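Pasting in a structure now, in structure tokens, and then I'll have a few things to ask.
Only one protein chain is missing from this complex, and each of the others stays in its spot.
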Amino acid sequence: MTRGLASLRRINPTILVFVVLLAAICWMSPLYRTPAGLLSLLQRAAPVVILSCGQSFVLIAGGFDLASGSLITLVVVACALITGGDAGWTWVALLASYGIGAAVGVVNGVIVARGKVPSIIATLGTLLSVKGIAMMWSGGAPGGYLPANLRFFGRYVWRHVPLVGRFPVAVVVLIISIAIMAWLMHGTNFGRLLLMIGDNPRAAELAGAPVRRFRMLTFVISALASVTAGILLGGFSGVSVDVGTGYELQAISAAVIGGVVLLGGQGSMLGAVFGGLTLYALFTLLNLVGFPEPMRVAVQGIILIAAAALSARRGRRI
Amino acid sequence: MSGAAIPRGGLAKFRLPLALVICAAVVYAATALGTAQGEQLSWSGVMGLLQRMVALGIVAVGQTLVLLVGSIDLSVANLISVSAVIASHVMNGNTDAIALGVLAAIAIGILVGAVNGVLVAKLKVSPLIATLGVGLVLQGVLTTSYETLAGSVPASFRVLAYGRVAGLPLAILLLIVVVALAGFVLARTAAGYRLYGVGGNVQTARLAGIRTDRFIIGAHIAASVTAAISGLYLASWLGAGTPWVGRDGGYDLDSIAVVVIGGTLLSGGRGGVAGTIAGVFVFATIDAVFNMLQIDPFLGQVLRGVIVVGAVASYTIRTKAHVA
Amino acid sequence: MSSMGAISIWTTEPEALLTMRDISKSFLGVRVLSHIGFDCRAGEVHALCGENGAGKSTLMKILSGAFPADEGTIVLDGTVRRFTHPSQARAAGIGIIHQELSLLPHRSVAENIYLGREPSRGGVVDRARMGRDARRALSRLGSTIEPQAQTGDLTIAEQQVVEIAKALAVDARVLVFDEPTAPLDVVESGKLFRVIAELRATGVAIIYISHRMREVFEIADRVTVLKDGRGMATLTAAQATPDAVIRLMVGRPISDLFPPRATRPPGAVVLQIQDGANGHLAGINLTLRAGEIMGVAGLEGSGKMELARAIFGDEPFTSGEITLLSGAAAAWSPREAVRRGVAFLPDDRKSEGLGLRQSLRDNALVVRRSLSRALALPSRGNRAPAIFDALFRKVEMRAADVDAPVGRLSGGNQQKVIVARWLAAEPRLWIVAEPTRGIDVGAKAAIYGLLRDYAESGGAVLMISSDLTEIIGESDRIAVMAGGRIVVELPPGASEEAIMAHAVHGPQVAEALA
Partner (left out) sequence: RAQTAATNSAAVDKEFAYEQTLMSAKPIGPADKPWEQSLSTNMVDTAKYKKAPPYRVCFSNASISNPWRVVGWKVMQAEADLHKSEIASLSYADAQDKDDKQISDIRAFVTGGKCDVLIVSPHTSDALTPVVEEACKSLPVITFDRNVRTDCPVTAVRTIGGYAYGMAGANFIVENMPKGGKVLMLRTAPGIDVFETRSDAAAKVFKAAGIKPIGVEFTGADNAKTKAVVSDYLSRVGKIDAVWVDFGAMSVAVAEAFEDAGQDYPIITGEDQEDYLQKWNQEGFKGIAPTYPAYQWRTALIAALDVLQGKPVYGPDWILPQPLITSANLAQYVDPKMPPLHYATCGCETLPGYPERWGGKK
């Protein structure tokens, strides 16, 4: 009986919050009461959710990745410059983007794991540098459009799909990304060891875990997630120089709302996913009720604190 | 029970800050001479360089205190804006209202610091999230109400930023006072010793009979007050507060970066204001040197990132422990 | 809560300085102390005994104000006290040395000793006085640790001395020692006992907790035994025979703490070191064969922990030759060592052994996971529960919930989780550092048995320990270290005096003695 209660308590409260928010959204707007409407919500939430999952790897292993927003900008700029609107170059641009992402992740990882620079500072540095590189490369204003087949992932919606009507491509990308990351976190030794590493890196090291390599990999995963989010965002909204601005804090916020504990050792992909969804649903709801924009920022702040206070209460029951 | 570890020399604490300052100063001087801008080494050139430190320096001192106690404050940037806006609103060009404006700004600082502190110490909210959240709330409230809060500081208040005493800008004196005060408290008083204790290990400090929450809250209040002072200084320097002055200035992440560059541990319990001020000096010289060398601003941004990482890595790379 | 009513019911015995009555405490709904009572007189050494997790530390934490009791009263000097903060207990004259080290590594020794009550004038610390007083407090313990030294640079034993000095610097009327000697060697322990004797003579009430039974019988005037959060009995020194105490603690007598020595002759060479040296060690020559348990004794600072870390690759040898299972072991790291079949039981289990927030399961599986492919998950499937059952039965672990965080376990059970972790990896060479530090007598016997079984099944054990009893009782050979060198190798059953002579006097004198 106590076990039953315990597992009930273990249900992530974020899911409940999300369900409540979603109910409110559906109540406010008829659009979201249809499957197509919900899917379009998912489409727009996809970048934040993917970022939140990627960020959670870093957070769970005890670090932070502040460079993800800049990396999104760099990816969009890179895609625009490489393709120059030419659909033939799309695959090259995609490959290059993931290459750039991997490189940024490795740099972050090496600075943190080998250089032992605290990740807040290390990724603050890469945030500046990556953004600077994006600006230098584009001269401050990227030339060129994103070709339609590149924007396909973030923008295209299949119409006349049985049962749901419209089905955004981004949702498929989202599901695949979540599946991969959830498997990495919960279905592999790698993911299980990350929790131990985040909790006590020294103990993990003395138990033979490749602490530095795994920590480095978390930054690579986060960076690759940022690239994916960048491709979706660029696809959804086109080229601009500040696409990624602020996404790093959104990703961290989403993860925290989902119960991932800063400084490591605790968290799950389920939480990260619902944290991202909750954050986006909140934005949508505030949009719908016509809450004045600046106050939405304030509400986001309050929600964030409340979520963290709640998970602190739960966490204290060690 | 024998054994003796190497005692810490009294000056060892200052070795890192001193090295940073000397390096930065040499680079500055070399650039000035190398680009034939020797005037930048004149008294007013150097004072101009030092004045670049004031706004960031004051708030970084407060950030040092919260980092030492094992917390962090991301709300300072928005609080700087709030303080600057409130001060110029209350003063509204009126010399008689200066005292009131200063008081209002400091009072808001105390209030915000107390909220941060209570969230962190009592509600156990992760300090990053707590102060990020409070910062967002401040930003939202400020932007919403900015139009009703317009105002400007009177000319007499601008003396704070532009006035001089015996050739030394008042603003630099203000920075010196803040640094000296914090340095004295940390290095000489029981409160300072306990602050290090709380930052080093809360449980240890508590078991040693220290009221730990009071120190955490106190450090947050101190940090917020320095942010408020920084806001006042900026209001004086700029003539009026704007709701973006803090955020655009990047005082949140910059203040953390300079503290860490100055050798204070992010996890708390070790460091001090001497290092912080050295870090601020490094940042000020970066700006000045990039200007002198006419570095492309985007390249400057890249280099700034590299310098931040490189400066911290130069002394963390030899440590054996894992960091996160 | 019930304290006010309790005054009239419980009249304190006249000679008791401190009385704890009817103390109960639960964590997360689990009751760990249930109506415990005991008293302590001025000038008495009162020992608390009990298995790991019996509740000794919890009881003392309540006494020292670290957390409040759910029920019960503390009567000090005839007044009922209720402490909600350690500062109150301290003000009432209660000093404590906690079981876990609680020092600030980045602060100086003096700053640690006076943390929270720095001598100051108008808020400004009198640093000169602090340094002087710290030096005096340390020298009282026979220590020459420099008050200005950075605490993190000290050895664990030195830190423990600082910890003791920290407690002694309070003018305490009741002084609690929660396993003070765990990281200390015999010489240092002896110095501590002299201080305790002095304190007792001046009328301080001393509560003493230790799993080293010999110490308890040596210094205690009375012994109170706890079991599963209940008080079993309080015995006078005369009543407290080892058998009686152990029977109360464990519920059964423990006839032989140590299993019989190796029955078979040692097998193939597992580890061979020739002229191994690094910053802490010099001229290390050592051969270890399958089936052997080699004990390494030495005072703190003798290099015995450094030897363990060098072999495990944590701070590898920088010169010399090290051969493990007939392969050279150069450019060695812990991961490499683990891969090659070396296990390591660290001496500081909290900071180097466990992820306290992770479950028992995850902590026990960490080595297997480290050794398996990163993208596989070997603990999946039907075998998993069986593995745990087998492992935890082997280490006599009674904890039920393998999904509970390991931080909730008592120290002894935590140690068993680490042991289980390595058993699961089936290592060839096992380096164990202080394997029974802070572990109760029942669990000790279990761990000794485990190590011997492991050796008998063909493993090799290098056992580093400050506990001479276990060195003598468990080892097949004994290496004694001093000054970063192995000064002598002694046969099994060597006397404590012989070991100490080499450990204390170092190579030259020991040879002269021989």
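A, B and C label the chains in the order they appear, each numbered from 1.
Here is the rule we go by: contacts are C-beta pairs under 8 Å (C-beta built on N, C-alpha and C of every residue); 3 or more make two chains touch, one makes a residue touch a chain.
The model shown is predicted, which means the values in this text are computed figures rather than measured ones.
Of the chains on view, those touched by the hidden chain across the whole complex are A, B. Per the touch definition above, the residue from B:21, B:91, B:198 or B:234 contacting the chain not shown is B:234. The hidden chain makes contact, of the residues A:142, A:210, A:258 or A:271, with A:142. For subunit A, the residues touching the absent chain in the complete assembly are 29-32, 37, 40, 44, 47, 138-145, 155, 157, 233, 236-243, 245, 284, 287-288, 290, 293-294. Counting over the whole complex, subunit B has residues 37, 39-40, 42, 44-45, 48, 51-52, 55, 143-144, 146-147, 150, 152, 158, 162, 234, 237-240, 242-245, 248-250, 287-288, 291, 294, 297-298, 300 touching the chain that is not drawn.
Note that in this section only the chains that are shown with their structure count from here on.
Among the pairs A-C and B-C, the greater number of C-beta contacts is found at B-C.
Work out the mean CA point of subunit A and of subunit B, and you get 31 Å between them. Looking at subunit A, residues 202, 205 sit in touch with two or more other chains.
Listing the residues of subunit A that touch subunit B in their complex gives 61-63, 66, 111-122, 124-133, 135-136, 140, 198, 201-202, 205, 211-212, 215, 249, 252-253, 256, 261-264, 292, 294-302, 304-305, 307-309, 312-313, 316. Only residues 28, 312, 314, 334-335, 337-339, 344, 346, 351-358, 362-363, 365-367, 369-378, 405, 407-408, 421 of subunit C touch subunit A when the two sit together in their complex. Contacts from subunit B toward subunit A in the complex involve residues 119, 123-126, 128-130, 132-137, 139-144, 253, 256-257, 260, 266, 296, 298-306, 308-309, 312-313, 316-317, 319, 321-324.
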